[in-house]
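Report on the following structure.
Here the complex is missing a single protein chain, while all its other protein chains stay put.
Every chain is named by a letter (A, B and C) in the order it is written, and numbering of its residues begins at 1.
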Amino acid sequence: MLTLRTLTAEQQAEIDALRDATTTTSRLTVPALEDVMYRPFAALDHGFIRVVDYAGGDASVVQAARVSYGKGTKATSDDRGLIRYLMSHWHSTPFEMPSITFHVKLPIFVARQWIRTRTASTNEYSGRYSILDREFYLPAPEHLAQQSTINNQGRGETLTPEQAKQVLLLLSLGAEQAYNDYEEMIDPQGINLARELARMNLPVNFYTQWYWKIDAHNLMNFLRLRNDSHAQYEIRVYAEIIQALLERWMPLTAEAFRDYRQDSYNLSAPALDVVRKKLAGETIDQADSGLSRREWRELMKQLHIPDS
Amino acid sequence: MLTLRTLTAEQQAEIDALRDATTTTSRLTVPALEDVMYRPFAALDHGFIRVVDYAGGDASVVQAARVSYGKGTKATSDDRGLIRYLMSHWHSTPFEMPSITFHVKLPIFVARQWIRTRTASTNEYSGRYSILDREFYLPAPEHLAQQSTINNQGRGETLTPEQAKQVLLLLSLGAEQAYNDYEEMIDPQGINLARELARMNLPVNFYTQWYWKIDAHNLMNFLRLRNDSHAQYEIRVYAEIIQALLERWMPLTAEAFRDYRQDSYNLSAPALDVVRKKLAGETIDQADSGLSRREWRELMKQLHIPDS
Amino acid sequence: MLTLRTLTAEQQAEIDALRDATTTTSRLTVPALEDVMYRPFAALDHGFIRVVDYAGGDASVVQAARVSYGKGTKATSDDRGLIRYLMSHWHSTPFEMPSITFHVKLPIFVARQWIRTRTASTNEYSGRYSILDREFYLPAPEHLAQQSTINNQGRGETLTPEQAKQVLLLLSLGAEQAYNDYEEMIDPQGINLARELARMNLPVNFYTQWYWKIDAHNLMNFLRLRNDSHAQYEIRVYAEIIQALLERWMPLTAEAFRDYRQDSYNLSAPALDVVRKKLAGETIDQADSGLSRREWRELMKQLHIPDS
Partner (left out) sequence: MLTLRTLTAEQQAEIDALRDATTTTSRLTVPALEDVMYRPFAALDHGFIRVVDYAGGDASVVQAARVSYGKGTKATSDDRGLIRYLMSHWHSTPFEMPSITFHVKLPIFVARQWIRTRTASTNEYSGRYSILDREFYLPAPEHLAQQSTINNQGRGETLTPEQAKQVLLLLSLGAEQAYNDYEEMIDPQGINLARELARMNLPVNFYTQWYWKIDAHNLMNFLRLRNDSHAQYEIRVYAEIIQALLERWMPLTAEAFRDYRQDSYNLSAPALDVVRKKLAGETIDQADSGLSRREWRELMKQLHIPDS
């Protein structure tokens, strides 16, 4: 899942310099995360995610929960048990102790979804100060799909090769033309239009960049929302990389997060009643369940009961 | 400053219905704000701001600061004094009590700056569910300016009429073409591309809409940043309307905000020293002041001392 | 559940004045909540909760989710369906639109738990400025219980009448003595000790007061945590009153909150697997389930399966 993105030689040299400049610390260090520090992992056609800093790890969760003077517990198995207990009982503040900073390159429309997570700190590259690059996102043909007929906000059937070709032509021509116009407008020898104005004709598939810092608790909230089948594919690609990095950084927390959040299923009060009745051998159907048809269908699917 | 935006007849009827449906309440009511409730005030060429709800006012600040059982004070003059004291001493929690909800229509690039205020609640119109309108922002010619030569992020000289014409041509052709392509891609009889994908070629000067709710304290932080000469003109237009609405809603707070925040001047430690020396009749110049050249220039300007 | 607390005649007069001073508004008004505005509902032996302001209601959630120009929907049944959909799919921002302000009188140790909800605005009565009242919490004998033997943070068996008597004697003597000392230390004719110092000997069962404002989404998070069997009894008393007020204010939201949060049950990934197997008629026991003994017991209890 983690593939390196090739950068310019100058950028790569800057990254290598930071990777090579190791120092000693008495802070908690996570070797599996150190191994990938600063490296740009590829997302979509031009984007990436890099870890540029972090503090803490699984052990910090335990120490904070215990308000301890040293290590919180003796054995890793104790850490695991406590972390699972905290996760399952929604004790969130210990998970706020570790934090991580990413450098992310991403299309503007992805950035617009991403920024809705307010409990994070963001420093974005400024199109008022700086000139944006000629870099925009074009989906791979297999990710071009029709509007879903079931789900108002999702994707349905994949386009035919001809349709995909046509869409990519429209997208690339539009983006190239927009960037040509942008360059013409900001040309210092020509119109020299203010950058903050010239950028307004660039489409939302152009790439931007930011530094993004978040604690582990809020990162998991982000993942729960974005590494999910309801999220748009393009942000999910980033969320999957982040989840892989979380597994390296805080393996016990990541495991508990999967078991108690991502792969768990919340039974509503009427759904819980249905399950109880079925387990007791009673017959119950949708009409009597208090569940809507959509909810009933989803429940049967989750319970692996064939929908008759 | 507050000019009404014309909407469709249907939208106007919905607004009128809400305006007409008055009820009685024992909550604090602010007649000057009630007068403009729900009305769309024009911002830029297609945007607007409407107040759709509010709670509290100047009196709520006083009641909260006093933790009172009834009205906090007897006389309006007492309220004014307390509000000014709270503002000047950075006691911010009483100003968090009143809150207000706006419905805003704004270009995407303005929305991207706006959303950086995290201490607010936002519900945005979704381009995943819904089809966006053919509405994009084109600056008035007098707002088209060159990149500033002094300030890396600002605007300098206004464009010549010929240049302005050329820019507006590029912007409008680009936006129209983008929307034509968008329509072609989402055509249910044609490619029927998923909306969440098709929108990616639309430029950031297209309009979006949201409901935005914020408390008075954080609203003033927003205004301090956005109703400011350093802010981009396009967001300032919205901030000016909001400030006018704040003056209607909480006149005492708005006055204190101007006196102690917007029209105040923060003397840094070395600048304070310069002022003290000048008042004591001592001579001091930039080289000895501990201020950078830029800071010295700005200080002299603020003090109305001609820069020699 | 909602019982009025008797206040001083002066306080009652202030409250009556606000209740009588009705005005007209074109804002959304909720008659069932207006009926109880400003009234102090009794909590514990001296505490209370009063609603002092609010904005919005169920309809605001719908309007924000739809980013609508008028009312969001035609029929209440549509509102209900949308609210249930938003709740079950964790779409939280529409529920951030309505907000409510309470005046609360509560023991300091309850206040210390309460304030851990950070997404709210609080203005507390200041023991630096003002003299605190001789009012402290004494539990009713039936709420005095032993340390739980199962749960490290809970209560077990109720004390015997003799033990309860002894505890109440110790608590009341201690509190009375502390207040006597406090009065002696702050006596302006005597030591006249600064209030901010003198208060330091008062126990945490003394009452404080604050204004507390929160939006509906974060209020439900508070209720989920505090109107719960794991919460300490004393804060639960307040949470129950708040829940009753939420039912008046936003009945559709309150119902969805119960069904999808409070009375729902989150099946962890291994628990979901157990349920699937049981429904498919397979045999599975705790040892093979991936659940700890504690988790298994809790699951069987939730599923109404007798623990063999």
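In this section, contacts are C-beta pairs under 8 Å (C-beta built on N, C-alpha and C of every residue); 3 or more make two chains touch, one makes a residue touch a chain.
Treat the numbers as computed from the prediction; the structure is a model and nothing was measured.
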item	value
Displayed chains contacting the withheld chain	A, B, C
Per the touch definition above, residue among A:S77, A:S121 or A:T160 touching the missing chain	A:S121
Touch residues of subunit C, complete complex, unshown partner	107-109, 111-112, 115-116, 118-119, 122, 126-129, 137, 139, 144-148, 152-156, 159, 163, 166-167, 170-171, 174-175, 177-178, 181, 184-186, 188, 191-197, 199-205, 232
Residue numbers in subunit A that touch the chain omitted from display	7, 11, 13-15, 17-29, 31, 34, 37-38, 52-56, 60, 63-65, 67-71, 93-94, 96-97, 99, 101, 103, 121-125, 209-211, 213, 215
Residue ranges of subunit B at the interface with the undisplayed chain	81, 84, 88-90, 116, 225, 230, 258-260, 263-272, 275-276, 278-280, 292, 295, 302-305
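Following the convention adopted for this analysis, only the chains that are shown with their structure count from here on.
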item	value
Angle of the C-alpha superposing rotation, subunit A to subunit B, to the nearest 5 degrees	180
Distance between the centres, which are taken as Cα means, of subunit C and subunit B, whole angstrom	35
Centre distance in Å when subunit A and subunit C are each reduced to the mean of their C-alpha atoms	33
Junction residues of subunit C - those touching two or more other chains	none
